[in-house]
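Apart from one protein chain that is not included, each protein chain of the complex appears where it belongs.
Each chain carries a letter (A, B and C) given by its place in the written order, and its residues are counted from 1.
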Amino acid sequence: MEGTVSAVNIASVQFHSRTLGRHVTYTAILPEPRRHGDGPFPVLYQLHGASDDHTAWLVRSRLVDHVAGYPLIVILPDGGLSGWRNAGPREKYEDFVTADLVPQVAATLRVRPGRAAIGGLSMGGAGCIRLGLKHPGLFASIWAHSSGLANAERMRQRGIPETEIAADDPWGVAERLLATLPRPSLPRLSLDCGVDDRLVEMNRAFHAHLEAIGFPHTYTEHPGAHTWEYWDLHVREALRQHAEVLGIRRK
Amino acid sequence: MEGTVSAVNIASVQFHSRTLGRHVTYTAILPEPRRHGDGPFPVLYQLHGASDDHTAWLVRSRLVDHVAGYPLIVILPDGGLSGWRNAGPREKYEDFVTADLVPQVAATLRVRPGRAAIGGLSMGGAGCIRLGLKHPGLFASIWAHSSGLANAERMRQRGIPETEIAADDPWGVAERLLATLPRPSLPRLSLDCGVDDRLVEMNRAFHAHLEAIGFPHTYTEHPGAHTWEYWDLHVREALRQHAEVLGIRRK
Amino acid sequence: MEGTVSAVNIASVQFHSRTLGRHVTYTAILPEPRRHGDGPFPVLYQLHGASDDHTAWLVRSRLVDHVAGYPLIVILPDGGLSGWRNAGPREKYEDFVTADLVPQVAATLRVRPGRAAIGGLSMGGAGCIRLGLKHPGLFASIWAHSSGLANAERMRQRGIPETEIAADDPWGVAERLLATLPRPSLPRLSLDCGVDDRLVEMNRAFHAHLEAIGFPHTYTEHPGAHTWEYWDLHVREALRQHAEVLGIRRK
Partner (left out) sequence: MEGTVSAVNIASVQFHSRTLGRHVTYTAILPEPRRHGDGPFPVLYQLHGASDDHTAWLVRSRLVDHVAGYPLIVILPDGGLSGWRNAGPREKYEDFVTADLVPQVAATLRVRPGRAAIGGLSMGGAGCIRLGLKHPGLFASIWAHSSGLANAERMRQRGIPETEIAADDPWGVAERLLATLPRPSLPRLSLDCGVDDRLVEMNRAFHAHLEAIGFPHTYTEHPGAHTWEYWDLHVREALRQHAEVLGIRRK
C-alpha cells in the first residue's frame, strides 16, 4: 500500500542560537535516501506567517507530500513575530537566519554548497522577499505567497523605527539590489496572492513597484483568500520554480 | 491574519502501556478553549495505515484544519503493523486501544464520559471496523476509508492463526454483533473507497456482505486511489457523521 | 526490570497564546494514573533559565524521576529571554503565564482547582520569585535556585525602563506583598544557591533584604556552582516543600 509510505524523513532539530541568545528548534524535511540517494542536497528555507511557528507548514499544509519527489532539504525555522527582520535587540531574526541557521544546517545535514531557495506565506512572504533580496549570495530563488508587504509609510504607522524602515522596507530593498547587481545575477522572484485576500492590494502595489523599477519577477493572482487551502495548493508551483533554479529534477 | 491562527491545540503524549509492555506515544488534537470552552469533549480515535505511525494523519493530511470547528478531541495512536488486532504476544493492539489507551486518555485529558467515535484508513480502516464492532460499548460512530478488509480466506493465506481469524475476520465480527445487539443499539457504520484503489474489490465485497446480513451502513465510492489526497478530502465527511452521532455541532 | 519503567507520562502541548500573539509549546510531566489515580492533581510551574527553553528541565536534569513519586503535574513553559517579566510589547511573559498558560493548562489537563507551586533556576529563579510574589492568589509555594536577582540599580544599568523596574524589581515586589497580605497568607518562599555560583552575592543580598523587611523565607547555600549537577540535586528539596504546601504525599 504505497500510498501510505512517506517518501520523506522528518527531523526536529534544537540548537543554541548565538544571535537570539537562546535555544531554538527547526523542522527539517529530508529526502528519502532510497529514492534520492545520499546527497548532498540543496536547501529550501520555508517561512511561516505571523502567529505561527516552525510546525505550521508541516501540520497545516501537505508540504511533506508535495516535496517528496524532489531531492531537496526543506528547513522550517521559527521567526516569532519579527517579520523575519532584525526587529529589536532580542529579535534579530534576519541575523538569526543568515548567521546562525544557514551555517547550523550546513554543519548538521548533508547540504550541497551554494545558494538555497527561500519561500514563505504572509509575514513569511514579506520575510522571504527581504531575506532573499538582501542576501543574494545565499538565495537564488524566492517565492512569496500572500505577502504582508508593508511599505515605508505603513511601517511608520506601526511605530517601526526609521533605521529599521530604511533597512527593511521591501520597496527600498528591491531598488537597492537592482542598483547593485547586474540583472542576470538577480535571484528569481515570484509572488502570488488570492483575489479575496485582504493583502491583495499590498501585493498589487509591490508588483507595480517592481514593474516600475524594472525588477524581473512573476506575479500571479488566483481565486482564494488568506487560508491554508490556498497555500497548500500554490506552494506546489513554488516548488517547481525552486527545483528549476536549483537545477534538480522531480522524480 | 486569522488565516494563520490554528484553532486547535496539538499535544504529543508518551505513556507506559501495560498491555504492550513499553512506552508509547500518541498525538492529540485538542479543541481551542477560547472557541469551544473548557469541555469536557467527546473523542475520536483516528487510526493510521500500514507503514505509518501516530504522526501520519497530522503531517500528511490537513486534519487539524478540518477538525478545528468541532468541539472534539482527536486521538492519533500508534498501531505498528498489527492491523490494530491482538496479533501475537507483543502486539496486542486491540487490548492496547481498549484497555490502555482509552483509560489513559480519560485520565489525562478533559474527556466527556460515554462512547467515542473511531475512524481510520487502509489498515486503520479495517482496524476501526473491527474495534468499533467488537466494542460497541466504547464506540458509537465508525468511518472507514479505503479499508484493507481481508476476509477469513485471505487472512489464512497470510498465515494468520485460526484463533485470530475466528476473532478478527470482519465478516464474522459484523455477523456476531448483529446477532447480539438490537438494531437501534448498533454503532453508525460508514465506509468509502476510491474507484482506482487496489482495495476497492475488498470493500465492495464487504459492503455486499453487510447488505446480505442486513447490517445498516453507508458505502460510498469516489474518484481517486489509495492516496493522502483522497483521505484528506473524505475525512471531512467522516467528521460530519461523527459530530452528528456524538451530538456536537460545528462552529 | 522495574528500574526502567517511568512512573510519569510526558506531554508536549502546543497552543496559541493570545498575549504573545503566537503559537507556543510547553512540556508537561504527568502523574502515572496506575500509581496516582486519575486526579485531579495540583500543578508545579518550573521555569528555565536564560538561553534555555521548555525542554531544559526535561533533558538536562533527572526531574522526571525525582517527581515520579508525587501526585503532581509539572508544567515546563518557555519564557524566552524575558526574565519571565512583561519585557516589551512582544515579550509579555508575566501576562503569558498568568493569563494564558494557567487557564490553558486548567482547560486541558486534570488540574485540581486552587493555588499552584512555582520554581525555577537562574533567570527562572528570579522569575518564580516575581511571579509568585506578585500573584499570591495563583501560587502558594515558591522555590528559587541560583537566582539572577538583579535589584533596581542593576536593572537600570541594563537599560530596563523605569516603569518595568518599578513593577519588577524583586526587592520592591517582596516589600509590596508584605504590605498587602497578612503573614499567614504569604506564599512559602525558599531560595538556595551554590557557594561557587557567580550569583551567590546577589542571593545573599536578597536574603538580607528579606531578613531586613521581615519576609518569612528559607535561604540555604550548598557546595557547587551554576550547573545542572547542582540543580538536579537541589530540585529534590524544592519538590518536598511544594508537596508539603500543596498537601500531597510522596508514594
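As a convention for this text, a contact is a pair of C-beta atoms (placed from the backbone, for glycine too) under 8 Å apart; a residue touches a chain by one contact, two chains touch by 3 or more.
Bear in mind the structure is a predicted one, so any value in this text is a computation, not a measurement.
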item: Of C:Ala50, C:Cys128, C:Val235 or C:Ile248, the one touching the omitted chain in the full complex; value: C:Ala50
item: Contact partner of the left-out chain, one of B:Glu32, B:Glu91 or B:Asp232; value: B:Glu91
item: For subunit C, the residues touching the chain missing from this view; value: 1-6, 10, 48-52, 55-56, 58-62, 64-65, 121-123, 146, 148, 198-199, 225-229, 232
item: Residues belonging to subunit B that touch the chain removed from view; value: 14, 16, 20-25, 50-53, 55-56, 80-81, 88, 90-91
item: Touch residues of subunit A, complete complex, unshown partner; value: 5-6, 9-16, 18, 23, 30, 32-34, 37-39, 103-104, 106-110
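Simple rule for what comes next: only the chains that are shown with their structure count from here on.
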item: Subunit C and subunit B - chains in contact with each; value: A
item: Reference subunit C; chain at largest CA-centroid distance; value: B
item: Rounded Å distance, subunit B centre to subunit C centre (Cα mean); value: 40
item: Subunit A and subunit B: spacing of chain centres that average the CA atoms, whole Å; value: 37
item: Numbers and ranges of subunit B residues touching at least 2 other chains; value: 5-6, 10
